[in-house]
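Report on one structure; see the data block that follows.
Removed: one protein chain of the complex. Kept in place: all other protein chains.
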Amino acid sequence: MSGILILEQALNGLQFGLMLFLLASGLTLVFGIMDMINLAHGALYMIGAFLTAWLVQLTQSFFLSVFLAVILTSIFGMLLEKTLLKSLYARDHMSQVLATFALILILNESVKMIWGTDLPLSSPDYLSGPIEIIPGLMYSSYRLVIIATGLLIALFLYLVVTRTKMGAWVRAGASNREMALAMGINIDILFTAVFGLGAALCAVAGAMLAPLLAVQVGMGENILILAFVVIVIGGIGSVWGAFVGSLLVGCVDTMGRSLLPFMFREFLPPQWAGAAGPAVASILVYVLMAGVLFVRPQGLFNQRT
Amino acid sequence: MSLHPHQSSPNPVPLAQTLGVLAILILALAMPFLLDKIGLDYYLGSLTKMMIYGIAACSLNLILGYAGLVSFGHAAYMGIGAYAVGILISQGQVNAWVDISFSVLLCAFLALLMGFICLRTKGVYFIMITLAFAQMLYYLSNSIKAFGGDEGLSIKSRLDFGIQLSQKSDVHLYFLVLIFLILSLYLIHRIMNSKFGQVIKAIKDDDVRVDSIGIHAFKYKLAIFVIAGALGGLAGALMVNQQKYVSPNLLHWTQSGTLMVMVILGGVGTLSGGLWGALLLLTLESVISEYTLHWQFFVGWILLAVILMAPKGLASFSALWSARSKGRDQVPKVKTIKP
Partner (left out) sequence: MKFKKVLALSVIGACQMLTMPMLHAADKVKVGFVSTLSGPSAALGVDIRDAFQLAVKLNGGKLGGLPAEVIISDDQFKPDVAKEQFEKMVKRDKVDFLTGVVFSNIMLAALPETVESNTFYLSPNAAPSPMAGKDCSPNFFAVAWPNDAYHEAAGQYATNKGFKSAYLLAPNYQAGQDSLAGFKRFYKGKVVNEVYTKLGQLDYAAELAEIRAAKPEILYIFLPGGMGVNFIKQFMAAGLSKETKLIVPGFGADQDIIRGVGADMLGVFDTSHWGLDLPNAANKKFVAEFEKEYKRLPTLYASQGYDTAMLIDAAVKASNGNLSDKDLVRKNLTEAKFSSVRGEFKFNTNHYPIQNYYVREVVKDEQGRLVNKIIGQPIMTRHADAYVQDCKMK
């Protein structure tokens, strides 16, 4: 396996991991601060993608559409929080699971009714070609933009969480909610803001990944489970944990699609190797999670006291 | 001794209840003939499928409703049970008794393994780890091309119960499944009304207290987990027999979610709640989908309403469960904080 191949696969893993991080960070904050399991988080990712695809048809500009879609999704998320999800904070986890499961059904069908089951979305023309990063490696410029976006947002989140007052509230709330409340933090606004932020992050991921995958109803379900695995590994409430967890999972997944089938092909027929590789990678991700739960049940970087 | 657990025989069953059960039983027995008379015999297959899901949902209710264990991976048992029988049939072994026994025992063993690991965790981690195991099995069944992989496994013939025609006739299958359903319900009834059942209910209330009086709560939880898994395997075996097809989708987490929905709709912690939930959900699906493609929209709202409005049974269940799940190692959740 050449150096170029390893570098290219590493970039692929990084790209996927960073997008996963966008979803996981919002999820971990919501869970950490509001103590709410939100299965509908993936639906926000889907809505971000659909809004972008629809807006591109109207505005003909990709990045403008992404920007608008993020704002719209964030507003929608905050509305959802203020009306429906509020009543779930005081409920037990199972009720939250079932209520947000019901929400997934409702949102999936609503999107289907408004836009149909799928919409086309392509990356902008000026990004549809490659860039020669190092001699011999032409990497898709659009994927590089995704990586750059992911890193910038990670940096932004880091700054917000560690350097701003709101970030301090977020950390306090994640660490010990009752104490934070006792110290006079306005829970109302904090919760809504956190949810809005989470929704915005989902929308970015949905919009950016959509040209590589497909804008379709139900696209949130698959990535949602991975996001949950990430936050369990990383520690609930910890953005840094979500970052590390996402990159870990991104690497394992990419490795599964390249390294493992390569190895399996040595002793299995190609169809079997092709099926076994991704499956083993997925199983490894869950084994990793189960392992972390066993050894350090609160996750790698747990914030809660 | 008035508090002796052995005195678990219930109050004399009210006459109305007995007559009600009898009426339903007669209706169920007569169904094939009734449907045939009005030319709707196609629906016998649907009813059979509903009953099979009923068995699966009732088995989930055992651990969810009675023991308070929120397992998000219960579909795994149904799936593994189905695959076990499917693979056996495709290899030529069609003896129903052999196949079903194997499937049930396999799932019981699997539940033992999974329970042993998962039951050490609590709260959301329990949910996640049960989910993780189910997903692992889902990816496993997706990957093994020999058993169909993601294309699923089609089987050519049904199980042979030793009765003539049992392999071809939809009516025979309906009655066989009905018998299994009745037996399952009876089994659950006997378990929950026994000394064992008393302990389980006590564990749901507060397992710390149960531990403190010398009963090892973990062992009981594991036992009920195994029983639920075995019954789930039975449902899976019947499922593949009826459909003559099994695919990894049967193990997906959304299937586990669907089973949970059936339990909630039908009545958490009741004997036949799972059955009614299955009947209701599947009927809603087939009726609404005749008029609109968007049946899930309506089902979603109905489910949301049920959960938010929280009928009394659900409310008392949830309050007790959350009190327990916050555990000893975390600051207790102060319910009065309302954002």
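For clarity, chains are labelled A and B in written order, and residue numbers in each chain start from 1.
In this section, a residue touches a chain if its C-beta (ideal position, glycine included) is under 8 Å from a C-beta of that chain, and two chains touch if they have at least 3 such contacts.
It should be emphasised that the depicted structure is a prediction, and the values quoted were computed from it without experimental measurement.
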Where A:Ala214, A:Met263 or A:Leu300 are the choices, the one touching the absent chain is A:Ala214
Which of these, A:Gln60, A:Asn186 or A:Gln271, touches the one chain of the complex that we don't see? A:Gln271
Need a quick check: the contact residues on subunit B for the chain that isn't drawn. 16-17, 19-21, 23-24, 27, 38-40, 42-43, 45-46, 145, 149-152, 154, 156, 243-245, 247, 249, 272, 276, 279-280, 283, 286-287, 290, 293
Residues on subunit A facing the left-out chain by the touch rule are 1-2, 4-5, 8-9, 12, 15-16, 116-118, 120, 122-123, 128-130, 132, 137-143, 211-214, 216-217, 254, 257-258, 261-262, 270-271, 273-275, 278
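Just so it is clear, only the chains that are shown with their structure count from here on.
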Centroid spacing, where centroids are CA-atom means, of subunit A and subunit B in whole angstrom: 32
If we count contacts the way the header does, which residues on subunit B are in touch with subunit A in the complex? 64, 70, 72, 117, 120-121, 123-125, 127-129, 131-133, 135-136, 139-140, 142-146, 149-150, 253-254, 257, 260-261, 264, 293-294, 296-297, 299-301, 303-304, 307-308, 310, 314, 318-319, 321-322, 325, 330-331, 333-335, 337-339
What residues on subunit A touch subunit B, complex-wise? 31, 34-35, 37, 84, 86-87, 89-95, 97-99, 101-106, 108-110, 112-113, 176-178, 181, 187-188, 191, 221, 225, 228-229, 232, 236, 271-272, 275-276, 278-280, 282-283, 286-287, 289-290, 293-294, 297, 304-305
